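See structure below.
Every protein chain but one is kept in place in this view of the complex.
And then chain A:
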Amino acid sequence: MRTKAYVPYLFLTPALGLFAVFMAYPIIYSFLLSFQTSEAGEMVPAGLSNYQRLFSDEIFLTALTNTFVIMVIQVPLMLFFAIVLASSLNAVKRLKGVFRVSFFMPAVTSLVAYSIIFSIMLMGDGIINQLLAAFGIGAIPWLSHPWWAKAALILAMTWRWIGYNMVIYLAAMQNIQESLYEAASIDGASRIKQFFSITIPQLKPVILFTAILSTIGTLQLFDEPYTLTKGGPSDATLTIGMYLYQTGFRYFDFGYASTLAYVIVVIIAVLSFIQFKVTGDE
């Protein structure tokens, strides 16, 4: 019995229609907008001027630098500790499920909600500085110092995402053959040696996957700096995503905001490509 050729298209129609209107069309529209500028409320052609403006736009360069600094520190740090956490959890027999659920729980909180919690905890006389004081550490200006504000964001983001990544690694670790570790133990390799020479290489494809996910996520960073630090102090945590929002919806400069959007698109494409090239030899 043959299936009618049009059947699969019928099943696809709703998705394709919505995709065309709410995804494909906006992507093209946005690209066109990036070559336009607003004059007296009308969008008029502007050639490459929006793109040229990027290079002399101090705020954009600050936002770009901030985004990269946060990404370069946060992503490797979080992924490394997620692997460490996963291998610890993989080694224990009791309470595994309880720990897994606990570590994963931050990943189900709304970004705005956890940013608010962290913002209050990190305030000058907040509970985190009180805890540090108990250990004899002076108050840290988490939200009022340019570097500490970045650190605050990194800390909060790591809290939110570490368990999520850990669960991915934990699952991948179930597929590493026990015999590899047994052979290494017989050869006298220490636990730490085994971690670096077996666990990490075996997890390489998964690490690549999580690194790309986190990179894409960080390049679009918006909710956290918007809520936690409001981009401050003095633009120290302004990200490209936030700058785009401000340009588009505070100054209503849709042309330039679209240019910023395409900068993010290009950076994501380039970085994902590089990560594939560097790590993916298979």
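Quick note on the criterion: a residue touches a chain if its C-beta (ideal position, glycine included) is under 8 Å from a C-beta of that chain, and two chains touch if they have at least 3 such contacts; residues count from 1.
To be clear about the criterion, contacts and distances are computed from a predicted model.
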item	value
UniProt protein name of the chain not shown, from "Acyl carrier protein", "Cytochrome c-type biogenesis protein CcmF", "Carbohydrate ABC transporter membrane protein 2 (CUT1 family)" or "Formate dehydrogenase iron-sulfur subunit"	"Carbohydrate ABC transporter membrane protein 2 (CUT1 family)"
From A:54, A:77, A:121 or A:184, residue that would touch the chain that is not displayed	A:121
Touching residue (missing chain; options A:44, A:59 or A:108)	A:108
Full-complex contact with the absent chain, from A:88, A:197 or A:234	A:88
In chain A, positions touching the absent partner	1, 3-5, 7-12, 14-16, 18-19, 22-23, 25-27, 29-30, 33, 85, 88-89, 91-92, 95, 98-99, 101-114, 116-121, 123, 125-127, 130, 159, 163-164, 167-168, 170-171, 191, 209, 216, 219-220, 222-223, 226-227, 230, 241, 244-245, 248-249, 254, 257-258, 260-262, 264-265, 268-269, 272
